[in-house]
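Excluded from the complex is one protein chain; the other protein chains are retained at their positions.
Right, subunit A next:
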Amino acid sequence: MSGRGLFGRIDWLTIFLYAFLVFIGWLNIYSTTLSNPDVSILDFSTLYGKQLFFIGLAFVGIILVLSIESSFFERFASIFYIAAIVLLIGLFLFGKTVAGATSWYDLGFFNFQPSELAKVATALALAKYLSDIQTDIKNRKHQSYALLIILLPAILILPQPDPGSSLIYFSLFFVLFREGFPLYYLGVLVVIVVLFATTLMFGTVWIGIGLGVLIVLIFTFKRKSVKIPILPLIVAIVTSMLFSLSVGFVYDNVFEQRHRNRFALWLRLEKDEKKLEEIRKTIGYNTYQSEKAIESGGFFGKGFLEGTRTKGDFVPEQHSDYIFSSVGEEWGFLGTVAVILIFSVFFLRLIFIAERQKNDFSRMYGYGVISILFIHYFVNIGMVIGLLPTIGIPLPFFSYGGSSLIFFTMLLFIFLKLDSNRLKDGI
């Protein structure tokens, strides 16, 4: 152990980036929820005042996390996980319903969302299980246990209903892939998504033609020495065609109209311009307004507190899920690109830190943290700028909300705590 204390060993660059994100996040919350400039920013009846309070709580959380022994997290990971699962099940009995989703416990002064806690717990539990000396990632049985750890909370959250939060757990696959989970699973997943989307866009016939062309290309350009396994190829093609054929059926019969509308909008399936515009302004209303707000910002933006669409509350949920649109309107292209860059640097820094861990648990947990934060960032901004369909999840450190801020913070700082100890207890 080096002679330096915690302050010397902790990664200050990450903390700086974190603090910066929280700070500009709060500025934007202030801008979107400001109604009366004469009220003090510490007034807890306002949303920005409350958020300031949550930031204070998060700070307390940081102190708490940093003062706990590193080994505590590894040792109690299973307990956390079980507790989180119990809390998720408990929601079916005691949950409070907010905006149609039974995702909260009413704690009096604020609502507690156990799915946030479950994210931390699952990341810990997964790291714990995979880092166990007994676990072999190449073993099918162990693979399915790992999948179970990931999917159990996702399945419990789905019927709340909160498909957005469920989706988050799938990001933990990145941990698996990092640890040697066969990459072709990812390949299959990508093929399924691509087939699904392209079938919807072009129809099964064109998919068949496309696959035919692909085979011809493969055989034309392959090197003589390479042998193509004929049977698996035929199986793959036939499976793809069958899948493609089933897509239409699933789309028409299993999906509901609201889902179909989202796809119609996202993949521009509706060819009638007028109808598309109508869907855009009804189903896609939020995205339509957020795109308009971002567009109107231009290169330089309208300036802090000067966004007319932000002030006019034109973008629904702007202080929470659509907070990025306020960046777009008030800070312009400069602001949005800066935020993207900061997030990217932040993630890359975390990967760098994860890779320097000597302890497997720390590295795996680190990857869990990055995966979870990244998927939030990806889905949230993708939705706000109109690249992805509407899925309501917050932008880490930015969006208004106590649970998410505090748990994202704890998620991150547990990792920083582990990192600060990397030289001490490397095995």
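Convention: a residue touches a chain if its C-beta (ideal position, glycine included) is under 8 Å from a C-beta of that chain, and two chains touch if they have at least 3 such contacts; residues count from 1.
Assume contacts and distances are computed from a predicted model.
Asker: Which choice in "Penicillin-binding protein 2", "Multiple sugar transport system permease protein", "Electron transfer flavoprotein subunit alpha/FixB family protein" or "Tripartite tricarboxylate transporter TctB family protein" gives the name that UniProt lists for the one chain left out?
Answerer: This omitted chain is identified in its UniProt record as "Penicillin-binding protein 2".
Asker: Can you say which of A:G25, A:P114 or A:G328 touches the chain missing from this structure?
Answerer: From the options A:G25, A:P114 or A:G328, the contact with the absent chain belongs to A:G328.
Asker: Which one, A:T14, A:Q113 or A:T336, makes contact with the chain that was left out?
Answerer: Of the candidates A:T14, A:Q113 or A:T336, A:T336 is in touch with the missing chain.
Asker: Of A:L107, A:L183 or A:V226, which residue touches the hidden chain?
Answerer: Only one listed residue reaches the unshown chain, and that is A:L183.
Asker: Specify the residue from the set A:G49, A:P163, A:G210 or A:G386 that touches the hidden chain.
Answerer: Answering carefully, the residue with contact to the hidden chain is A:G386.
Asker: Based on the whole complex, identify which of A:H142, A:R280, A:K311 or A:R422 touches the chain you can't see.
Answerer: From the options A:H142, A:R280, A:K311 or A:R422, the contact with the absent chain belongs to A:K311.
Asker: Kindly note down the residues of subunit A that lie in touch with the hidden chain.
Answerer: Residues touching the hidden chain, for subunit A, are 35, 174, 177-180, 183, 289, 291, 294-299, 302, 306, 308-309, 311-314, 328, 332-333, 336-337, 340-341, 343-344, 347-348, 351, 355, 367, 370-371, 374, 378, 381-382, 385-387.
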